[in-house]
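Encoded as structure tokens, here's the structure I'll be asking about.
Up next is subunit A:
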Amino acid sequence: MTQPTHLYTLCRISHYYGSKKVLDIDEFSIPAGTILGLSGPNGSGKTTLLKLLAFAIAPSHGEIRFNGRREYPMSARVRSKVTLMTQTPYLLKRSVLDNVVYGLKIRKDTKKLKQRAGRALAAVGLDFDTFHNRAWHQLSGGEAQRVALAARLILEPRALLLDEPVASVDAESALLIRQASLAARDKWGCTLIIVSHDLAWLNAVSDTRVSMEKGRIFSTHKEIVLPPPYQTIQTDSTANWVLPISSGRHISLPDKTGETALISADKIKIIQTSENQSDERNRIPVLVTSMALEPKTGDIEVDFDADTFRLTLLLSKEQAGALNMQPGKKSTLVFRTQDIFWR
Partner candidate 1 sequence: MLIHRFILLKEKKMKSRQCLSVLVAVLMVLFCAITVQAGGKGELMMATTTSTDNTGLLDYLIPFFEQDTGIALKWTATGTGKALKLGQNCDVDVLLVHAPPAEKTYIANDFGKDRREIMYNDFVIIGPKSDPAGIKGKDISQALSTIKANKAFFMSRGDDSGTNKKEKLLWKNAGIALPDKEGWYVQTGQGMLATINVTQEKNGYTMTDRGTYIKYQDQQGGDAPLTVLVEGDDILLNQYSVLTLNPKNCPDAKYDLALKFSDWMASDAAQSKIAEFRLLGKKLFIPNAK
Partner candidate 2 sequence: MAFLIEGFLRAMELLLSGDTSTWSAVSATVKASTGSMLVSLLTGLPCGFILGYFDFRFKRPIRTLLDTLLALPTVCVGLIVYAFISSKGPLGDMNLLFTLTGIAVGQTILAFPVVTAITASIIENIDPALKLTLVSLGAGKKNIILTCLWEVRFGILAAAVTAYGRILTEVGISMIVGGNIKYHTRTMTTAIALETNKGMFADGIALGIVLMAIAFAVNLSLSFLRKR
């Protein structure tokens, strides 16, 4: 039987907390051995998605396939193949050594425990002799998070899910955690799914980048979200949907067929403010707030502030140069209403 290339496949997932819908994913796949970077505002459903991928909870509706097979929480096939690391480090109330070897012990894989623990701790930059006997409460936040990572790496999982892995740690620990995570992918083809607010690092390290907004997944850089709230304006006998932006202007939207308005990034044109166009396209004045290098492709990430919302576009070096892009520069984004779609 050929090994499926997708480690995860999500089908028609919708998840509710009570009556509130927190996840709405029609179809999404994660190839094995890749690094997926997941970003988005708080409350967008990132942590919930990670919990589903970790098989800690089951989705309200829909199915998740792991290695081609539909799996459920507590499934024996999935146990210790997928591990999740929480944002704040959580260790069991026992010594560092016992924490690191816990997963191995319960799957009765107890040969050469101390040696393997030593290697796992070394991978996160902790000296075995100094640390293995420390109690859980005798570690700094960064050290604790490193121990948590070691406890998971020692299991050589197929998928490592990291929820803001370096958010609560010191700089040195952050570096070591990042290195160890990437080494896992190199060593045994571990699939990494990383949630982080550090977009620069996320962009640098991910093979694929997605953003989440209100429980939906969007391809970062490819699909631009025009976020709510939306309004309707009465003109003659019809009601049209619009997204208001400052100074009385608004973006005309097509008829509402979904929750969120989106536009493909390549349908947006950037023009200099001085250019005058008199056609029917939407034009929004924007201000460039920051620019950053996307190391993988060499492209430039440009953040724009459109007064009521923000967006980020990826420009090639040439484009950025031709447009004379720099932080603080005023510009105009132009796009047609019919290129906007709903989801």
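The candidates came about this way: all candidates are chains of the complex that A comes from, given by their letters.
One rule holds for everything that comes next: a contact is a pair of C-beta atoms (placed from the backbone, for glycine too) under 8 Å apart; a residue touches a chain by one contact, two chains touch by 3 or more; residues count from 1.
Computed from a predicted structure; not experimentally measured.
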| item | value |
| --- | --- |
| Options 1 or 2: the chain contacting subunit A in this complex | 2 |
| Contacting residues of subunit A [partner candidate 2, same complex] | 51, 54-56, 73-74, 76, 79-80, 82-86, 88, 90, 92-93, 102-103, 106-107, 135, 137, 148, 151-152, 155 |
